[in-house]
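Here you go, one structure.
Missing here is one protein chain; the remaining ones are kept as they sit in the complex.
Moving on to subunit A:
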Amino acid sequence: MKKRLAKNIFLNINPIKKFRTIKIQIDFLRPLNKDEMTSRRLLANVLSNSTKDYPSFQAINDREMDLYGSEISVYTRNLLNFNDLAFSVEFADPAFLIDGKTQIKDNLDLLGEVIFKPNLNGPVFNDEAFSTEKRNLMSNLLSIKDNQDLVSSLGLIKLIYRDDPNRQVPIFGSVEQLEKLNNDDLLKTYRDIIANDLVIINVVGNIDETEFLEYLNESIFAEKLKNDRNDLTISFSKFDDLIKNPANQIEHKHLNQSRIGLAYATEGVSKDFNRMAPQVMNLILGGDDQSQLFLQVREKNSLAYSVSSTYQPISHLVTIQAGLDASSIEEALALIDAQIAYIKNGKVTDEQIKHAQKVMLTRRKISTDSIQYYIMRSIWETIYPQTLLSNQQFEDELNNLDKKHVASVASHMHAIAQYQLIGD
């Protein structure tokens, strides 16, 4: 069932029966804004700390346990050029419980509490909730420096989005912004989000659609989600300047292992272009344990334990990551170049193409064994349906793909950024 509750408030219910849990997810979206990254993330943490009727962290956790270990989750993430504040509850399907009669309604109400009934003390959030979560987030942000894979990937992202200030602050915020955030401002942020963000509600699992709609209409959601919301405009990052003038950075740290991160812009999709070609090219380059990078950098030359590439379909970027000895970096970089050249020069074998086609199809079908797949697909259908392929389109594009398509992607790869974290 798909329903529009107001302008830019969407409800999608997928009554699929194969899972033993049910998930309700509500996404609040607005354009990425560097000044809101930290406040939205802190808000996610404060709202999941406690609510009006469950006024302590302990009380809300007790409630989750009462409902057979329901999992409330609130977080922010990048979705296209939007900041997505996502709330969800996943809970045991009452069909598997002896006394789960009110399970669906109870969980919907609990999620409604978290989103719409914050734990307030007068005109601000409860001080304990605010200060605890602010301290927690500060601690998380400081700990990032101790996670070298994250340091390396953030270092690369900063270079890739050198010219886009709204992407310079990570989605989980920054220490500098957090230090300045106060309780009054956070409540203003909250009210603004609840009143204005575009909203997508997804429900996936063994659920009677009519019954759920009745629950929803009787719940706080009906009262709070009836006003029209802002439109969203999709935009894409451009990397033209970086293509002409790539960004490179080398940092040194006292570490056992060095990390390298490389980014390449690829040409966007055009009419005579195979839509699966970039993903297949990425798979052959570094997407699995049969890939060129895995076989040449790791297996043949024993230079790295982890080396891989990923393709991001929205930004059309290919990134490569590896962890290795500082003394091997030059050798590894040369090997990476050689693998790109291998694909560019049309040396990819028919077997490699066949393997990549098979893996792509398998991954797509296996992903449907996860509840999150249905939620993500529904979100894309709502905000950016052009990016989705039907199963038939997906298979047709894959089957029509040949070596030339793959070589063409590699030929149009432009190195735009390189980050090295040298351990010494």
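Everything below uses one rule, namely that contacts are C-beta pairs under 8 Å (C-beta built on N, C-alpha and C of every residue); 3 or more make two chains touch, one makes a residue touch a chain; residues count from 1.
Note that in this section contacts and distances are computed from a predicted model.
> The complex has one chain missing from view, so what does its UniProt entry call it, picking from "Gamma-glutamylcyclotransferase", "Acyl-CoA dehydrogenase", "Insulysin" or "Methylamine utilization protein MauE"?
This omitted chain is identified in its UniProt record as "Insulysin".
> Just one of A:Phe91, A:Phe172, A:Phe212 or A:Tyr264 touches the chain that is missing; which is it?
Checking each option in A:Phe91, A:Phe172, A:Phe212 or A:Tyr264, the one touching the absent chain turns out to be A:Phe91.
> Thinking of the whole complex, not just what is shown, which of A:Asp325, A:Glu381 or A:Asp396 touches the missing chain?
A:Asp325
> Of A:Ser306, A:Thr387 or A:Ser411, which residue touches the hidden chain?
In the full complex, the listed residue that touches the missing chain is A:Ser306.
> Write down which of A:Val124, A:Ile194, A:Ile220 or A:Leu255 is the residue touching the left-out chain.
Residue touching the absent chain, from the options given: A:Leu255.
> Across the whole complex, list the residues on subunit A that are touched by the chain not included here.
These residues touch the chain not displayed: 17-21, 56-58, 61-62, 64-71, 90-93, 95-98, 128, 132, 135-136, 139-140, 142-143, 145-148, 253-257, 288-290, 298-299, 302-306, 323-325, 355, 358-359, 361-362, 365-366, 368-371, 423.
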